[in-house]
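In what follows, a single structure is set out as structure tokens and then discussed.
Only a single protein chain was left out; the remaining protein chains are all shown in position.
Chain nomenclature is as follows: A and B, assigned in order of appearance, with residue numbering initiated at 1 for each chain independently.
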């Protein structure tokens, strides 16, 4: 890894015969696919009966594809445990917070804390690692798939027992738990850990501390499972390990990826939500800072997994997405899925080729991505992502708080993305970081929508301000999330703090007017903080700085299909067209990308 | 049957005393009611304790009404099993797919596959058939009422056992089942039939093959129950047997009516959905081709069963509905219900007379229906429905597919009705047929929205085209239902096939523009196919051809209350007004009906 830009697809050879597989191999080569991901749903293929495990099918495929220039990320198959694991063992099944036991027939139907499941998962991972871990074509591992995408917290008997154990380890005494939790009228006191329920049916007033603790328990347990699996694999394979995650799932990605080797995610945003796509790139690049991240799944055309109809991306948008991702630090841009399913609920999902082996809708766009990838590869492999001067904190705990808390209708992801959009509109290069991230190197820090800002994060932010940074906090941060009424007159509160400043925002930018106001505030403080890594661009176009040897390059991408304009502060050179570009206004076409190199002294400094 | 046009109502004498019943008899005679339907909810009246069955109450009533010119359709009372059948026997109750057991107190609360229920149902049917089956007033039987209207598939322990048996009979080996089902990523392989679950709680990705198979199992089982009941009755009664069904219920009507004698349905469409009303007439006429169908239930005024408010039909619409139904082949036009309930959730439902015996809203319209019926009866009894030249396939399996499949938001009934509407707008006489129907005699065949077109139906359609027919297929047909993206540029694909043609439609007509486009395509191919049975009429008016002795008549009905215009291709004679009608444009009044007979040689040929 790190030696090429990957262009790939998810592949399910276990569903097809060898004639189709040969056709696929040929078509992938024609298309420019250089990486496949396999195996995440193949447990019943690998182990049709308990203990009868055979990985040779995949070993042969990995070798065959490698011989044809296509490398492999292999997955552990734990999202779909075979029927023999649950039939006759209802106690192993997932139970939701309403007490409903999940049935077989979909995914994630087992309790991932079940001891027997953990044992079988370790055995299948070991067999895969032993059998495939040293193959030259295998360049990475993916654990499971989309943890907690389809389910939330399990409340089965196993979980209940582990919950009480977890509470005891966390709080030591029941008095300590009561002290932390018993702070709202009508909240109960417990006499022992055994009395603390799992979240269940209650009337409208839920216990927020109970819900938040249970979510944390669940998020730690799934990360613990990932740690266990990674440990097994590392005994037999040196290939780096990731997980295909998302900020939409019920996980704490900061914790989940702590012991994994690189970050991957899936995304299915439409062009209207290009901001949601870009914030993801900025989040995942910063999750494992020293490594490139992967877009492990995205649609080659449209996302219609469970919807009745969907509008495909406009022609050209896929290329813009991929160019932006590569320039923002992605090592890979992979589709779900290569070949359309022949049946099942995901049959209408976007694919590269149809079930009968013909180009599917969007195929021309995939070819366009490949041409762009070839053009950008030498430029991007010889340059690196720049750390931004501006950081925005994203928190899965805050997301959980808003989901469980009193603000029933507040959507954390929507709010944070909207906030991010105003940074983007200012043409500012930005990192989106986790609450536990180091703040070294930043000039401007944003912490909106963090009701329960952890004390260590707050301390780091204060030190950041003390040393001269500008810390802009709120709305809804650090006060347990008291709703700010709409006609509050104090708007922005600013105070000196050490050599820097702390600024409090007291409004939620919802109307167009409020969004404009936030955009201006960001501009004002970015100027005050001396933020240089920004570019004067028209809306809908983005500018991404990268460090090249002894110089700096900017990748420009038009994301909205309207084309745009960049006001270049330097005289540059277009590395794609190989033409000089004058200082001042220059145009960019619909979904076009440009790479501009500056040779002048007044170009923005590289951090 | 077949000797008169019936005008009737559902009647619940078990709820009233003899004074009221005498009043009802008198009022029915005044109103023109000549048929009543009784008994479907009367099980606890007929058999208040297990085994104590007495049918004499109904025997006396049937005789008494018959003596007064009113005939009877008697129902088996199985939708409402008495409390003694379930109290203390929860295992006999219906269990839904979320695992919730139904309680007593409504309808269809028992599992209709329960062995004890089947036994008791056979006994009560036998007693009714023995006691009433030879009475001269009894002209027909209705089994149960609205099978699977209020519930879907049951998942109780009995059903689970029968399901495994059914699977074994259908697939023979578990490998064969796996082979047919295991074709989507993440779908499980089963080792035995016992392992195959009933559909239960799962995460968002459901197993479509499992769901579809279970629906089919359920639809076959309810038809099997109908077969059993019919067999019992036929031992003691020669009266023909039907069921009061609907295309809205969870049944396969093609299978359900296979062993029954004539087709009946209920309908509660408002005037805005006149198309939904008409498609029903065209469906049910073709379900049992050699027999007239019955409208067993419709509202005399408005449908407000469970709604807070409802707008009554505009005056005149009821007559237009009834005229259209009789002309389209209905032998009966019956209301639900005769006398308003005194309480309960259906108290506000439209009725002919109020609970206190006075004319209810719409009563004048009922009298108007009766006058129309008297005028049309001699004409319609001396003529027959014409087979159409154009056929549209309607499929309950396709409906089930869209309900269970990935296209969560696609409404099959809405789509097919909208498609039908464009045939109607062309003034074309049409049959709406089942997938298994014979295609003899048709010139133009439409098969839209059939994702899993059965191979035998496809073969019949190919032969139809080979012999010169034009087969227009799609959208969403035969390809497992892949969603067609909205900006697909191929629209209509046409290919020669034998002496005929196969045409593929690739767009879903949703916008007004797309509907117009479909309307034009239909017109073009109807011309090409040489469809004669059509009439140039203004929108909102329909023209129904019928074969009369040595000639042809057309029944025209204005359905939208705006009146309209017909461009007559022949010089005719108005059988109602007894006036000659010139060739060319002639007007029709609001909700008016006309019967025009042609004497000229250039009139459309009768098929």
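Note that a residue touches a chain if its C-beta (ideal position, glycine included) is under 8 Å from a C-beta of that chain, and two chains touch if they have at least 3 such contacts.
Everything numeric here is computed off the predicted structure, so don't read it as measured data.
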By the document's definition of touch, the residue of A:39, A:292 or A:405 touching the omitted chain is A:405
Pick from A:32, A:48, A:197 or A:357: which residue touches the chain that isn't shown?
-> A:197
Omitted-chain contact residue, chosen from B:68, B:235, B:311 or B:382 = B:311
Candidate in contact with the missing chain, chosen from B:56, B:347 or B:511 | B:347
If you put the missing chain back, which residues of chain A would it touch?
-> 98-99, 182-191, 194-195, 197, 199-210, 405-410, 480-483, 485-488, 508
Chain B residues touching the chain left out here are 12, 15, 41, 44-45, 48-49, 79-80, 82-84, 87, 96, 100-109, 150-151, 301-302, 304-312, 337, 340-348, 355, 361
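The criterion applied here is as follows: only the chains that are shown with their structure count from here on.
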When the centre of a chain is set as the mean of its C-alpha atoms, what distance in Å lies between chain A and chain B?
-> 51
